[in-house]
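With one protein chain held back, the other chains of the complex are shown just where they sit.
A, B and C label the chains in the order they appear, each numbered from 1.
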Amino acid sequence: MSLSSTDPLIIPEQPFLKRVFGMLWADKFAFVAAIFLIIVLVLAVIGPDWLGELAGKQNLRGRNLAPFDWGREWVYWLGADALGRPLLARIIVAGQNTLMVASGAVVMSAVVGTFLGLIAGFSGPRVSQVIMRLADVIMSFPSLLIAVIVLFLLGSSILNLVAVLAITRIPVYLRTTRAEVLEIKERMFVQAARVMGASSRRILFRHILPVVLPTLTTLATLDFAYVMLAESALSFLGIGIQPPEITWGLMISQGRQYLTNAWWLSFWPGLAIILTTLSLNLLSNWMRIALDPVQRWRLEMKGRKNG
Amino acid sequence: MADHLLEVRNLSVDFFTAAGVVHAVRGISYHLDRGETLAILGESGSGKSVSSSAIMNLIDMPPGHISSGEILLEGKDLLTMAPNDRREVNGKRIAMIFQDPLSHLNPVYTVGWQIREAMTTHGMAQQEAEAETLRLLGRVGLPEPEHAVGKYPHEFSGGQRQRVMIAMALALRPDLLIADEPTTALDVTVQAEVLALLKELQRETGMGVLIITHDLGVVAEIADRVVVMEKGVLVESGTVREVYKNPSHPYTKKLIAAAPGKGEMHRPAVKAEPLLVVRDVRKRFGAFDALKGVSFDLAAGETLAIVGESGSGKSTLARMLLRLDEPDAGSAHWKGRDLFKLSPAELYKLRRELQMVFQDPTQSLNPRMTVYQLISEAWAIHPDILPKAKWQERVAELLVQVGLSADHMGRYPHQFSGGQRQRIAIARALALEPRLIVCDEAVSALDVSVQAQVIRLLDQLRRDMGISFIFIAHDLPVVRDFADYVMVMRKGEVVEMGTVTQVFDTPREAYTRALFAASLDPDPDVQAAHRAARLERAS
Amino acid sequence: GSGPIKIVLAEEADLLEPCMATRSNIGRIIMENVSETLTELDVRGKKGVMPRLAEKWEQNTDGSWRFHLRHGVTFSNGTTFDAKDVKHSFERIMSPKNACESRRYFGGMNVAINIVDDYTIDFKVDPAQPILPLLMSLVTIVPEETPLEFIREPIGTGPYKLSNWTPGQQIVLSARGGYWGEKPQVTQATYLFRADPAVRAAMVQTGEADLSPSISQLDATNTKTDFSYLDSETVYLRIDHNIAPLNDVRVRKALNLAIDRQAFVGSLVPDGAVLATALVPPTTLGWNPDVKVFPFDPDGAKKLLAEAKAAGVPVETPITIIARTANFPNVTEIMEAIQAQLQDVGFKVDLKFVEVAEHEGYYSKPFKEGRGPILVAASHDNSKGDPSFTMFFKYASKGTQAGFSDPKVDDLIQRATAAVGDERAKLWSQLIAYLHDDVVADVLLFHMVGFSRVSERLDFKPTIATNSMLQLSEIGIK
Partner (left out) sequence: MLSFIRKRSLSSLISLIGLLVLVFFLSRLTGDPAALFLPVEASAEMKQQFRELHGLNDPLLVQFGHYVGSVMTGDLGESLRKARPALDVVLEAFIWTLWLAAITMSLVAVAAIVVGSLAAFRSGGFFDRFSSMISLIGASVPDFWLAIVAIVVFSIQLAWLPTSGTGSVLHWILPIAVLFVRPFGIIVQVVRGSMIGALSSAYVKTARAKGVKAGPIIFVHALRNAMLPVITVMGDQAASLLNGAVIVETIFGFPGVGKLMIDSILQRDFNVVLAAILVTAIAIFIMNVLIDLAYALLDPRIRH
């Protein structure tokens, strides 16, 4: 006997991808952001092979060419840099290194930080103390010093740079996660899971992590911008990525001295960073809603109306 | 004719969900006058809470949507009122007691602060509000109000939280009080006090009371009129007597017929080898002795009901048996091993044998998991119980067993009514096929017909599979129907313990007798007689 | 007129120690303003070494130098200046109890000082030092009471005394009474420090400062206030001759021919910069006008490379250019362009930017074992008028930055150092030509140009020495 009280108008569940697309379509900003990011990704993958040569082609007579000269080849539409190299091409080519460094550092720090944070929040006071004091140490270790030490001892390479940037960002994730875990683990559903015999691992990853995740995603997307800029600061000090490699951060720091004379040198790569961060953030806000059952109707409803 | 205090006309509420539109309330109408008490009875999930939320303007819109109707407060439509005026109405003119006190209290503020705020928001001076808070907490029967005001919600027992909710709602002496299952977590003596308090206030201020309840006894005790809902539709209305004596709609008939407390009492067999031996368990919270030495035995296939005063330590005891809190002293031997001394690894192995249904269902369900995930998690943790291919089928089966339907599987907890959530929690506990289930007020939010169904289910499991139950409840008729042994608790101590027949038929202790005396009868006539007798005793 | 001025500098002086005044960030503030020297090099005219605290000097018959000191000079602490102070100053510089950097100019010399009387002093140097009077322009004079350790409050005989020093914020010098010389127009100078060139330029523009000796070429847009001046910095690529393929002269020549130096001028290097044929600027003694800049000849370079390759030189080996960020303006772009130009003729070139400590590791001996062929981009400053401050360190076998060792070079340096007058000039000229044409010691690039912004209320023209010394008494107020 079923005492089911309501008989909802059952609409069959759509396949997963279609549902995601529907939800994405429902948030036009996120949709545009996703498209933008896909383009950026694709360009990052093919950029160096496609435009690498062009991006390195110097022309001292065409230095600091102003942007918006539609008469020229399209790669010059955003102007040229101090060596007359086409900025648009350079931005596209630089995308690869930039995304590699930024996503490498962000993912590494987020994963390690979150993991340690989960442990610190969930385990006994002793382990937690050790982890937290470690975080304190990293937090008060100036990032530049870490950079100098690591890059001096291990040599400069993209991987080492990623490691340096990642180390310095670990404490935020660690502390945020721990703080949230401390609160969430007191919630009843966590206790319910424990009663069912769920292992600590399961409780951490299935019950606690999903609640912390939205905050962490927000942080991570913001850190994307942070890491790109930090990388540019390191380059500026002579450690980190150096020409002829290019990243957006490096382009910004190279354009720095031309700020008042040729704004476009650092403006366009800056814009690239801003747009990427913005897109990531729009997408992470969207994801936050899409992953939250209590909020999800916002997307599903609109998706339905439109589609 | 003057306007009614409250008139609901043709109200319909829909919810948007991924699986489609849920018509939670469909064109219901009723009214309520000053000084009157209207009870809404109905099956769990029939739209009672939703319709009252609509009156309070608390439905999230969207995904909710009031598709038709008017809600008139003294002739003025609340649905079309300007937001600022509307806000003034809440708290001051209409107040609400929520069904699920834990999640409805702000975890980071003291209860005193939260009650005071109701008053200061509407212009009362701080000092006055403080005094009033103390008075209110005293009136709802919370012990040591001076102490209680400074405590946080998580430091209270379920019933105590409910009383905090009540105090908060009564703070401004509203014209209309909406009480959504206000007494489910209260023991009968406190329940009686609270109901008396409502009546008294009603007399003083002419307050109209809209009470949502499953307890026919409460209806008989307090209500003037009653409406019955089923599947979002209002199926019957009338005075309490009319409806009880002459139900016209089949659902109403079924409901009244299902009222507990009429069947045979269990007669437990001679004591078998005890499965669980609890000895002298003690627990302190700060300076407060929550448990002062509790001991009992429990054998396989037996049900021990724990009844007693709200705040007497029942949930605390349950939580300690499951090692969610650490006891200060005592032992609990499960199949000869002391639960309190097990290492985490050993405990893990025992987990699937001991399960618990929590008192606050909302909070005990992970809001990010669907019903399917919630229930099947049991098997993900203990893969040997059921192969993955069968999960879907078994979840559906369990849902139907507890009176839900298979197509609820993809929904999330927030999309359910209080009673439905409670059933999900029960289904989850059953999924593990444990040896012992601790049910902390597990059926209190269910309407009597579903309650009967669930009790039957549990009883059957007990018989067929030898599952033991520790059944914490306030509802004495349910206890009477289901328990083998009854343990009465008060102030952290066991007052009386015995077989169900012994405790119910020949209670030894005064407190136990007081409990029975305060118990309510679903028959309005019987209840009226009780009331008269009580008044006589009092005077 | 007269009055106070404000000067904004790029780099703060972390010390105001007189014996460190040869370091530019310190010297710019105290050299000849607070602490004076016996002699002074004329950088505006062609007068060479001029008297300052010494009125005149001559070489004794035994080869020692005798200085006749000025009478009536007092230190800002009131004590009188005499020969004892000079002796103490010199000994202080040579003392191992401190890290005075002027000591480096007297490396390898034995100096015996003999006080003849209060105002006469003899310096006997072994080996003989024909340019001792010039060297004395680097020795700041402190009172004899000055301890050997570094001091925080410089006392000197100069026209100014330190009146306020708030580390991180400002240093104030005020004119003092009792100065032996002419009273300067500037009564007080406040030094401010801003690392960013755009900010320095802006400060003069808004009136927050009156003088900024170094601004960026890009900001030098106002002809009324902005001046360019040859700033004695010479930019070059130091070649490490020890490692193939750079040990082959054809390869080194090819490097030189491959670079289009002229194309840089007016683009990445300001107009007014001079293509270098020597590591010392044209104002230096013995600078050789006959040495010609390598032409831009990519075909010639290719040909040389091919020849070298045919001779079995591993020209394919990747060569690394080591450069330091912010070493000189546009260093990144210049190095990238050079890299591209070298690659155009067929070199394999990597570019590596490092921070200052690492750069130093590549630039100076001992060189790292197992290094590949490297070119170190560096900038060298010699405004002292004599090549000896350069040649030994950069080219002698024992020189700390020398990338090769050549007996003929060693010999020329040794002889030139000991020579005087025209002979000295001739030898230096020879050395310069030999280094450039025969050894092809390094890839010389430019003598750089600096820009300064001077408020219109000041009357001041920067000179080649402005980098290391900024004499307030030379600043006029309109």
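Operating definition for what follows: contacts are C-beta pairs under 8 Å (C-beta built on N, C-alpha and C of every residue); 3 or more make two chains touch, one makes a residue touch a chain.
Just so it is clear, the structure is predicted and the values come from calculations on it, not from any experiment.
K.L.:
Going by the touch rule at the top, give the shown chains the omitted chain contacts.
P.N.:
A, B, C
K.L.:
For the chain not shown, which residue from B:21, B:58 or B:400 touches it across the whole complex?
P.N.:
Candidates B:21, B:58 or B:400; residue touching the omitted chain: B:58.
K.L.:
Using the touch definition from the top, which of B:95, B:142 or B:515 touches the missing chain?
P.N.:
B:95
K.L.:
Counting contacts across the full complex, list the positions on chain C that touch the omitted chain.
P.N.:
Considering the whole complex, chain C reaches the absent chain at 14-15, 17, 22-23, 96-99, 101, 103-104, 107-108, 149-150, 152, 166-169, 192-196, 198-199, 202-203, 205-206, 208, 355-358, 360-361, 363-365, 389, 393, 400-401.
K.L.:
By the contact definition given up top, give the residues of chain A that touch the hidden chain.
P.N.:
29, 129, 132-134, 136-137, 139-145, 148-149, 152-153, 171-172, 175-176, 179-180, 182-183, 186, 214-215, 218-219, 222, 225-226, 228-229, 232-233, 237, 252-253, 256, 259-260, 266, 270, 273-274, 277-278, 281-282, 285, 288, 292, 294-295, 298
K.L.:
Considering the whole complex rather than only what is displayed, give the residues of chain B touching the chain that is not shown.
P.N.:
Considering the whole complex, chain B reaches the absent chain at 56-58, 60, 87-92, 95-96, 98, 100, 103-109, 114, 117-118, 121-122, 152, 154, 168, 362.
We adopt the following convention: only the chains that are shown with their structure count from here on.
K.L.:
Rounded to a whole Å, what is the gap between the Cα centroids of chain A and chain C?
P.N.:
Here the centre of chain C sits 47 Å away from the centre of chain A.
K.L.:
Based only on mean CA positions, could you tell me how far chain A sits from chain B in angstrom?
P.N.:
Each chain reduced to its C-alpha mean, chain A and chain B end up 46 Å apart.
K.L.:
Per the centroid of Cα atoms for each chain, what is the distance between chain B and chain C, given in Å?
P.N.:
The answer is 88 Å.
K.L.:
Where in chain B do residues touch two or more of the other chains?
P.N.:
Touching at least two other chains: none.
K.L.:
Two or more other chains in contact with one residue: find those residues in chain C.
P.N.:
Where chain C is concerned, no single residue meets two or more other chains.
K.L.:
Can you name the residues of chain B that touch chain A in the complex?
P.N.:
16-24, 43-46, 62-63, 102, 154, 230-232, 319, 322, 324, 348, 351-352, 354-356, 358, 360, 363-368, 370, 377-378, 380-382, 400, 403-405, 407-408, 410, 412, 414, 417, 420, 425, 428, 432, 449-450, 453
K.L.:
Using the touch definition from the top, list the residues of chain A that touch chain B in their complex.
P.N.:
Touch list, chain A to chain B: 1-11, 13, 19, 186-189, 191-199, 202, 206-207, 210-211, 291-294, 296-298, 300-301.
K.L.:
Could you please specify the touching residues of chain A with respect to chain C in the complex?
P.N.:
That would be residues 56, 58, 60-61, 63, 82-83, 148, 152, 156, 235-239, 242-244, 254, 257-261 of chain A.
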